[in-house]
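Of the protein chains in this complex, all but one are displayed in their positions.
Labels for the chains are A, B and C, by order of writing; each one numbers its residues from 1.
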Amino acid sequence: MSRRRRAVGVERFEPAPLDAPLLEVEDLHTHFRTGRGVARAVDGVSFSLERGRTLGVVGESGSGKTVLARSIMGLLPKSNVERTGSIKFEGREVIGATPDDLRELWGSQISMVFQDPMTSLNPVMKIGKQITEMLLQHLDISKDYARELALSLLESVGIPEADRRLKEYPHQMSGGMRQRIMIAIAIACGPKLLFADEPTTALDVTVQAQILDLLQAQQRERFMAMILVTHDLGVVAGRTDEIAVMYAGRVVEKAPTKVLFSELRHPYTEALLRSIPKLGAPSHTRLAAIGGRPPDIVNPPAGCKFSPRCPYARERCLEEEPPLIDTATPGHEFRCWIPVGTPENREALEANRAAGAPSALAVVGEGNGMGTAAAPSAPTPHTRSGSIDTKGGA
Amino acid sequence: MAGHGTAHLRPADEVLLRVESLVVEFPVGRTGLTVHAVSDVSIDVKPGETLGLVGESGCGKSTTGRAVMQLVRPKGGSVTFDGHDLTQLKGEELRETRPKLQMIFQDPISSLNPRRRIRDIVREGLDIWKIGDDAARNAKVTEVLETVGIDPEAAGPRRPHEFSGGQCQRISIARAVATEPKLIICDEPVSALDVSVQAQILNLLQEMKQRYGLTLIFIAHDLAVVKNVSDRVAVMYLGKICEVSGPDELYAQPAHPYTAALLLAIPVPDPTVRPAERSGVGGEIPSPVAPPSGCRFRTRCLKATDRCAQEEPEIREVRPDHFVACHFPMEPGETLAAPAPTAGNGSHPDI
Amino acid sequence: MRMILLKLLRLVVVLLVVSFLTFWFGKLIGGNNDLVAKMIPFSSEQEKDRVREQLGLDKPFFTQYGSWLTNFARGDFGELYTGTGKNVTSVPVSEIVAKRLPVSLELMLSAQLLALAVAVPLGVFSAYKANSKFDRGANMTMFGLLALPPFVVALVLAIYLGAQWQWLPTQSDLPNFPLNPLENWRYLLMPTISLALAQMAIYMRLLRSDMIATLQEDFITTAKAKGIPPHRVLFRHALRPSSLTLLTVAGLNVGALIGGAVVIERIFKVPGIGGQLAASILSGQFIQTQSIVLLIAVFYVVLNFAVDILYSVLDPRIRHARAIA
Partner (left out) sequence: MPEQSPDSGEEIVRTLVADEQRHDLPADEPSLLIAAVEAGPEIAHNRRRRKGLGIGAWLAIIWISLLLFSAIFQPLLVSTGVIPDPEAQELPEISGTGEALVVAQPPSLGHLMGLNPRGEDILSLVIEGSRRSLVIGFVSVFLGFMVGGFLGLLAGYFKGRTGGFIGSLLDILLAFPQLILALFVVEVLGHTVTNVTFALAIVSTPVLARIARASSLSWSEREFVVAARAQGAKHRRVLWREVLPNTLPAMLSIALLGVAVVIVAEAGLALLGAGVAPDLVTWGNIIQTGVPELKDSPHIVLAPSIVIFLTVLALNYLGDVVRARFDVREAAL
């Protein structure tokens, strides 16, 4: 019955010119209406993604990275959510598309791998059904053929005894297996774009490596574009073409992967990199912690959203939000008035240190990073944290 | 790995805690099957030392921590703390050891009672043990809260859900140090936290250790984190100890193939380091209900031979203060070299 | 399997204790020791003595219990004694049960079906449209129904549909189902509705909140992200995991249904087992009371056991947790 409708849909989405970017996101805002006010989970994000390329989206919790992925897919609940801006997939606008149109895209053109493979597979449906269901929905094929396809898919994601696995339920498998199944489902209809939302966070390191390898291999083989959302800079470092660092719903720095690590300009990116314990560093190396805590997206601080935690913050940062600034390197943008690696930056740090601002001390590793910790009801950390920090350091 | 033995233990009079041949088993529902969560694990900690206990999920590291606390009663082995074998203590006697032995949990929010106020939560231990009078207890609470960077005035009367994860973890730390314990077992204290907050907590733990003269057992799955905080690291796999050594030595020259594989698998935040062309280990951790014979790591080990299936390796010293439970330990400089795998074959453990 | 056997063992123990309590309480009814006098108060003394002897009331308590229980297990539920003077006669309780039980079962089954038939689609749709006007309206209506005791519904129906407008029969005999299904249905309509409304409200609200919770689950997002149409997401992916609690509660609620049926049968004079039980307790027919109560308890306990087993069949997670780790 729905097969006919499907055919119509397929016609409607005739292939776009190959030179256009696969995905273009322009000034995307996703706002949630909550009891406390509007939560600006995604607040003016723009980027574009070419076919077959990989974009890493990095951020901590509250940065809006997961909401960004779901906004682009249009997978957010309808009520209490406002999504504005423009999302073009193969040149066609996705915002405002009808549910039917979206369903044509989902699965067949754009698909998604989620964080927790345990909860993202239906616990009471057999694996086989969960895969063939997708195939039957999008492809005009028979059930038997769908089953064969499912079999070969399972084999291609490295699942042994695929035949038996098709008849099993998700809980009968290990975490890694389940994530392989999720990947098999995601790639089943040969999508052009794959979202991987923290695909390995719930997995062990050894399995994480396997899954990341698998994703990369499948992506190359099928020439898929991929958006890899994660909180772990290590995960994106070796496996992406470009990285966008998000903070408080905004992209604060975006650059080709190698450039980001070597020429980073934003203090948050710097702080994030510095606060991770390094395997190469000797044990008991003091970590450069970022003071304070991730921002409150309902009542974000004025000015630059990172300013309350930033060691280089000056008056201007607290008042005026910096725009995205281009650098000499193509594709490298950042959002900061006093970028890392400039003389102003060093001056600001000196000045802040002289004034005894705690977060400045924290990043250079002399303070204890307790910054705003004592303030359960957020803001004005600059004034508040100082006194507490002296107590803490005593 | 999958080793047993106690070669790595130091003289009993030098250590604060000595766990010998610890065994913990759980029944699987009422099926009659048994989960072998911890099988013959021995560890020790010197006063003032931090022992890192690292391994992937299901390796029994958390259970070991809880068994040391006697929150899970072990099936076998001994846990000697401060001269007492805790496994032999019961009821009141065991309870008496509590203030000296504390624990910090993984989930900062769920480890604080949502219906109680911060001040009462931190005071709990003092109240239970009737340490000091009311004023002294209040003073202590104020002191520890301040030390962990929580404003006692503002935070004291509030309830846990008004705090972020990092702040809750600070409160947990305050609670743990309030009774001035000798040993704190930290069970994945930072794995639920954001990276930026994680560093704060790790630094705080170091400070607390110095300030209160603590000894720590630090349980975590993140090798980099463990390396950062530990004086000695024990790697666990499927209920057994694989390797014990100082952190710098262990990470520079892992002797156990499993440790080597773990180190290879960690993603490094550096784009110039290509992710290992192959991970040193395939497959996933087997079920602790039916662990493999001999060395428990053999099903995933690149170096495994028939001997590994038949004979369980015993822990031995391969280099000074570097102990490993493996028949074929890695030599310094040796890497896990093996045929490059094709996409997705990682799940075939039978190499 | 082991699990099921253990449960079965527990079930038998529970039933044994239940049967003992039933027997004991049955004998205590009326508060005096002369049970027969309460049972057939207007019969002559000789008749009473005859019945006493027949019942073996002089034997030790446990002997009586033992023979009652063995008889019960064989399907012999004892005799119902009636009459005055010398005209005391008896009818086997099993005959009465055989006649009346099907009526009660039909009533409860149709109430349960009606409740589910309304509650399931309404619950699913309400959850899908959570917070819409429809959902709020439906939820509020159900909340109101929840507060309507079955007997109030019954009385209101009896007042209007029955007495004042005379649309439906109230005080006639129950027409035989196979012979006259329509009349039978008309007759049972009011009792069925009275019993069903409150259940309906419980089921709907339960399913709705479970569905809303399920619809938040990641696997629903996965299903949507696969491009599955909404009706399929709702009924194929969300309904089954959401209906597990409903199933259990529907099983447990049979208890409430039985209790409700006792009152409803009495109001509408339905010749079911519930009305019989109430009458028999009130008139001191202890033998009949003991047997019917135990019968109901066995039915109820076994039903819940079956639900428990069915539950694990519906949820593969539990099925396998039982089979192996």
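By our rule, a residue touches a chain if its C-beta (ideal position, glycine included) is under 8 Å from a C-beta of that chain, and two chains touch if they have at least 3 such contacts.
Note that the structure is a prediction, hence the values are computed from the model and not measured.
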Q: Can you work out which residue in B:R18, B:R66 or B:K209 touches the chain that's missing from view?
A: B:R66
Q. Which chain B residues would touch the chain omitted from the figure, given the whole complex?
A. 26-30, 35, 37, 57-58, 60, 62-63, 66, 69, 71-72, 95-96, 98-99, 101-103, 105-107, 109-116, 124-125, 128-129, 161-165, 172, 175, 179, 288
Q. Which parts of chain C are in contact with the chain that was left out?
A. 3, 7, 10, 13-15, 17-18, 21, 25, 28-31, 130-131, 139, 143-144, 146-149, 151-152, 155-156, 158-159, 163-164, 205-206, 208-210, 212-213, 215-216, 244-245, 248-249, 252, 254-256, 258-260, 262-263, 266-267, 277-278, 281-282, 293, 296-297, 300-301, 308, 311-312, 315, 317-318, 321-322, 325
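Definition applied: only the chains that are shown with their structure count from here on.
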Q. Which chain maximises the distance between its CA centroid and that of chain A?
A. C
Q: For chain A and chain B, let me know how many angstrom lie between their CA-based centres, rounded off.
A: 30
**Q.** Partner chain B, residues of chain A touching it in the complex
**A.** 60-61, 156-160, 174-177, 180, 204-210, 212-214, 217-218, 221, 231-235, 237-239, 257-258, 260-261, 271-273, 275-279, 281-291, 293-294, 309, 362, 368-371, 373-377, 388-389, 391-392
(Q) Which stretch or stretches of chain C touch chain A in the complex? (A) 130-131, 217-219, 221-230, 236-237, 240-241, 314-317, 320
Q.
Which residues of chain A touch chain C once you look at their complex with the stated criterion?
A. 2, 70, 73, 75, 79, 99, 102-108, 111-112, 114-116, 119-125, 133-134, 137-138, 169, 171-172, 182, 185
